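Below is one structure, written out as structure tokens; the observations come after it.
Left out: one protein chain. Kept in place: all the others.
Moving on to subunit A:
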Amino acid sequence: MNTDPAMTSKSTTLSSLNSIPTISAAVSSSGLLGSVASDNDMRDGEISLNTIEIVQRKFKDNEKVLSIFEAYQIIGQEHRSRLLALVVSVAGGTYAVFSLATARLPPRNVNDLSIDKIFALNETFQIGSDKKGSISQLQFDLKTADEAAVKYFYYPIISAEGASDFETFHAQIISAKFSMTHSTAATESILSYSWLNDYRQIGEVKQELKRRENEYIVFKDFIVYCGTWNVNNKPYSDSPLHLWLSNGEQPADIYAIALQELDTSAKAITFSENRPDPMWISKMLSSLHKDGEYEELTSVRLVGMMLTIIIRKQLRPYIARCRVKTVARGVFNTLGNKGGVAVSIQLNEGNLCFVNSHLAAHMAFVEARNEDYAGIVRGLVFDDDLKRTINDHDHIFWIGDLNYRIEEPPGLQLPCNRASPNAYDVLMKYDQLRIEMGKGNCFDGYSEGRIKFRPTYKYDVGTDNFDSSEKQRAPAYCDRVLWKGVRIEQLAYNSIMEIRQSDHKPVYAIFRVKIKTKDEKRYKRIHEEVLKLVDKRENENQPQISVDKTVLDFGVVRFNELSVCDFTVSNNCPMPVEFMFKVKDPPLNDICEKWLQVEPRAETLMTDSTKRVRVKLLADVRSITGLLKKIRTTNWKFDFDILILHVKNGPDMFLTVTGEYKPSCFGLSVETLCRTNQPLNTYTQAQVKDLMNDDSPEFRVTMPREFFFLIDYLHKQGNKVEGAFETLEYKHARSLQFNVIRDWLDTWSSEEFPGTPQAAAEALLMLLDLPEKPLLDPFVEDLLQTNTAAEAMELISLLSSPRRNVFVHLCMFLRQGIERQYYNLQHVASVFGRILLRSTAHAGRDFYRETRCRDFMHRFISSDIGGTLSTGIADSSGISGVGGGANGGSSNGGGGGDGSNTARINAIN
């Protein structure tokens, strides 16, 4: 596959080199048997591309044509060639089959191809081969949700180089579809088919412009003047060329002047003389219609044949393209003494082709002349964007010495000299060209005007007398002007007797040609209208979905309780719609917050279908920290989240997940808990937010009651605490029973603790683990640098009093438990080390750090530490007042309960 731009430009350069006549018409050793034309083809850089490479040019760099397949469609009575291309978008990772209409098969250029249909290889794509009652076994159809089924047929033989056979192509499509519909990437993430839209839209604009062509195309009259003259190898002389070239009432717009036998010397033939003869050209230029200002557009020569195109100066800006080409049909089809030279031009929107040919001579060689004609038609391909052949033009003028003779029937003396028009009609009955055209042997589709002049060949030079030499060649209409195409009207067709320099008389024909012309003003307006229409369609055809609610209200949301809210997405628009929740920017990098789960995250909806989407909300050990942080930092009314429901190639919809979070002690910092004067369940979300953001150093109690209750309970359990403080797995939190413990804590209940000692131990760990910051914040890293408990105590004494108090009490409680062998020292040191010295940087597990944390805890809870802790406590002598504070502050709690808690705290001391 040639997709390398460097390669492409190289081949372009090559082709332009090849278009220089010197090379293309040179004698070629390989051309001895084949025609020169095919030799040209082989050497043409563009043509060296195989079909798959040509098709690739239709696409962008990151879209690769993987395979092509030749097919055709039957539309009405017509077979229409189609190239099917399997294309992958490297960026999107998606595949599609493009059905390309091709002007020629195989295509010679990317411009031969136009996109007819696009089948995205999505899950709705189907390739079927139902052969029931069909006219051919070689058929299949393609369909997707976007495109109705289209039937394709194919031939058993392949003509385009690089095309696959059906089995291969079929297998490639199936495997491409399989790889897409089965890759997890494709189903989970966005299936990107948006690259196809560009092609769909371009097709739409082109089609629409073509459909409305009649609104901006006008036909403008141009006068085309064709002249042909076999100059019989005579050098330029003072012949009155103006008699030949300045006829007609109004000056011609375009002259196509064809000469033959300019130089038929062996030298010229052998070296394929191709330099236009400037003497002749300047003589022509000075002999044109007096009322026009002219310039030479181009000339092309092959040995004796020269074709010069001259235009009125003001036409220059309207000539969009001009190409020349020669085809040699002389000896072995390589020498240029016979053949054709041609010019292709685009004037406004019309394509004109002028051919000057000198076909095989002699009365008997009719078939050779027919073959020459066919050879020129076959071999003449212009190096333009479309690789046009002669027949690819709207208006074709074939002029020259066609060399067809008049076959005199035996015994009939033809009236060559008579001036009566009817006499010429009689002659024409025996004209080989007319006869051959009538049989369909040559010049198919060409017209010629009525001939009302004497045969143009063969005269004694310098006279108007037919050949008086020994040979006595029969007079003939060798020199002709034929035309083919639309909107051509001949105004004149004549020969000039007065020019006597050659054994041929020059011939001219004048035409009025109506040439397709874009009315620029109208075109601009219509183009804009079409673009607007496409815009409008794009806006209107945006995929749309609707949802039954945009606010998902979860009502009261409680810690560790799952809530569910469903909503329905409907597709009411006429096309299938892909929706998906959009991944939000970092740091989230997900479609929703951690406390939410959305199912499904993406879906394709057919027209008029609906999908129920379930949103689950769970503020648990995994997510409560983030949720509370978000509540604390949100300025605006708090929403649990805003989900972005994205419609592929369409709008985004915001779904607000809202509700009222019912506060719980879990996740709140010890400072916040120390600011409460009522159980947490009596607070609103907003009040807790205020508490969280309150940074005054005033606290209601010295230590949160919730800690105190749990430590007190555990303390009372004595040795019934097996397995406590051994892991951070939070197994109990997963059972519904745990929420009773949550309520016991959040109501400051005076009831018995409603769970096991192990559950209480877990709750204690959660109280310490779930706040945004670890207990020993902000000195975590500094504390890890300390080597002795005494050194650490200096820092700990700088902590906020609730933190300091919780830490000291916790250590004393744990130390006592360890001393009595209720708890395992290593487990406790490890577990609490990880919690209390939790890193706020979200790194993975760091075992070295964990070791240091454990060692740090070890120093505080192992029994040999002596009086270190009491130094810390001396600073916070109010510990014994915790219970008192709680008593004083709490208005509802059972006095007895609080009182007994106080007693227990004192007992710890």
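Quick note on the criterion: a contact is a pair of C-beta atoms (placed from the backbone, for glycine too) under 8 Å apart; a residue touches a chain by one contact, two chains touch by 3 or more; residues count from 1.
The rule we apply is simple: contacts and distances are computed from a predicted model.
Look at the chain that isn't drawn here: its UniProt entry, checked against "Translin-associated protein X", "Zinc finger protein", "CLUMA_CG009015, isoform A" or "Ras-related protein Rab-14", names it "Ras-related protein Rab-14". Annotation: of A:Q490, A:T656, A:Q717 or A:T747, A:T656 touches the absent chain (contact as defined above). Only one residue from A:L243, A:I642 or A:A686 touches the chain missing from this view: A:I642.
When the missing chain is restored to the complex, the residue among A:I158, A:V205, A:V218 or A:L285 that touches it is A:V205.
Checked against the full complex, the one of A:I319, A:A361 or A:L784 touching the unshown chain is A:I319.
Residues 16, 19-22, 60, 111, 114, 198, 201-202, 205-206, 274-276, 297-300, 316-317, 319-322, 324, 346, 349, 385, 528, 531-532, 534-536, 538-539, 542, 550, 584-585, 636-637, 639, 642, 644-645, 651-654, 656 of subunit A touch the missing chain (whole complex, contact as defined above).
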